[in-house]
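My structure is below; once you've seen it, I'll send some questions.
We show some of the complex, not the whole, and keep each chain where it was.
Should a chain be cited, it is by its letter among A and B, assigned in written order, with residues numbered from 1 in that chain.
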Amino acid sequence: TIVIRQQESRLTYFRIVDVAEDEPDPAVWGRNFPDQYEAYIKTVRTSELVRYSEFGRYGGSEAFSKLDRHPDLVKVFAGNPFGVDYREEQGHLQALRAVQETKRLGDAKPGTCMTCKSSDVPRLMKRLGAARFYATPMKELIAQNNIKHAISCADCHDSKTMALRLSRPAFAEAMRARGIDVGAASRQEMRTYVCAQCHVEYYFRGATEKYLVFPWSKGLRIENIEAYYDEIKFKDWEHAITKAPMIKIQHPEFELWSSGNHARSGVGCADCHMPYRRVGSVKVTDHWIRSPLMNVQNVCATCHRQSEAELRARILEAQDRTYQLLSQAERAITDAVAAIEKAASEGATDQALAEARALHRRAQIRWDFISAENSMGFHSPQEAVRVLGDAIDRARQAEIAALRAPRPRR
Amino acid sequence: MRPWTGAGLALAFLAGTVLGLGAYTFVYGKGYSYLLDDPAACVNCHIMRDNYDTWAVATHRTVSCNQCHVPASGAAKYLSKARNGFLHAYAFTFKDVQTVRIRPSNQRVLTANCQACHTRMVAMIEPRSTAPSRFCFACHKGAGHGF
């Protein structure tokens, strides 16, 4: 009722405890900010709290195996750890568990894998320095420094001012390479930058250093990223079937978003994944970070006049179009893989297969840019489909090159 | 937002008053603001704050809330005020209102008011003989509340 609301509006300002810098435990911060805390801890249980299938088709918070759902992926990722264990992602508070449990890389995970998974990281990185942090095997890192918190407040906030902050070096380094000083970021930009510390494509530089790098110096489009990797002749792995030098793309949310109309209009990650929520007379940022499809009225309707049903329909339509071409690209890639395999088995030489392999690399890096991205194209609907159309073209050309590859005469 | 049939409305109104809550809000929640024409009256409800703030920077800050949101003519004016006053007071009291969205009925009221003030400007494109092709603010999004 009104009385209670008017009280709430005062309550939310008390500071009960002083939170230490880099405090990893959200419960401590929560004493000062119960609304944000209570919302945030829901990220550990999103899948129990909402039946996703009632809202969306392509995301959600259940860690189902993508390999079981799309068996072709095993062939597509042949020889890469993602062909071993690859799941739908969950809420932030599941991050630490997930990185430890995944069979991907098993016990061979470097410290770098911990970078985006725990609020103990800011503290640790300061103590060890980023380079040493990355180079230490993850198991050791955890054991020696009893890392026990998943992503939380310290990853995004300065404990004194509560302002948003960048708690990891990789993003700032990558932006500098693009000539952008993140120190000068506006408040609105920070509402995207905090996310872009983690929701981005990355690779590890150096066999032992495992230094975390975002491949952005030529730009954020897939063509720019490909050019970067080509220039340094980088490959994540050699494809087990085609022997092509491959790149694995991971969660390029920031990169894809940046090419869309929402980014052009200054609409950032937090605007859609952390909308304002009224709690009595004050507005707080909803810290239950999750799929906007579960929350369309609060997320989209602030800016769009259309009904909730209409807005949901737009998301799904954009995603369905993306999914159609994504599937066609996947089929084109598996066809190309089969054709190259056959050509090789019939004795086509490496030289004869060079073109087909190059095309396989080009097709798959494009397909993966949309496949590994987590919005099924919504973050930039037309760009997503453009990239997939290009992927299809190159995958089919790879198949053609393999068919044409001369076989030795019998 | 649930549509309000005349009957359901009357019923709800009755129940509301019987419980004395309607009256309570009307007074404590300053629901009577609806009977005033001073925009400040609207922001007696914090939930109207955004709308007030955006209006205050819009091209129409010289125009009062009611000149746009309430029918110009006497009878309809007070009926609409009572209706909205009650609905809003009711919602304010019982609903956890997250986003405020205008009702179609009130969109029609708005458009009539736009036309009333801009009769000449739109005389050619909106001859009174035909219904407007659509709400004015389908294009003039910013008129009332900036962008």
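Criterion: contacts are C-beta pairs under 8 Å (C-beta built on N, C-alpha and C of every residue); 3 or more make two chains touch, one makes a residue touch a chain.
This one's a predicted model, so the numbers in the text were calculated from it and none came from an experiment.
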{"item": "Copies present in the complete complex, per labelled chain", "value": "A x2, B x1"}
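By our rule, only the chains that are shown with their structure count from here on.
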{"item": "Where subunit A and subunit B are represented by their mean Cα positions, the distance between them in whole Å", "value": "43"}
{"item": "Subunit A to subunit B touching residues, read off their complex", "value": "1-2, 9, 277-278, 281, 297-298, 301-302"}
{"item": "Residues of subunit B touching subunit A in the complex", "value": "25, 28-29, 46-47, 92-93, 96-99, 101"}
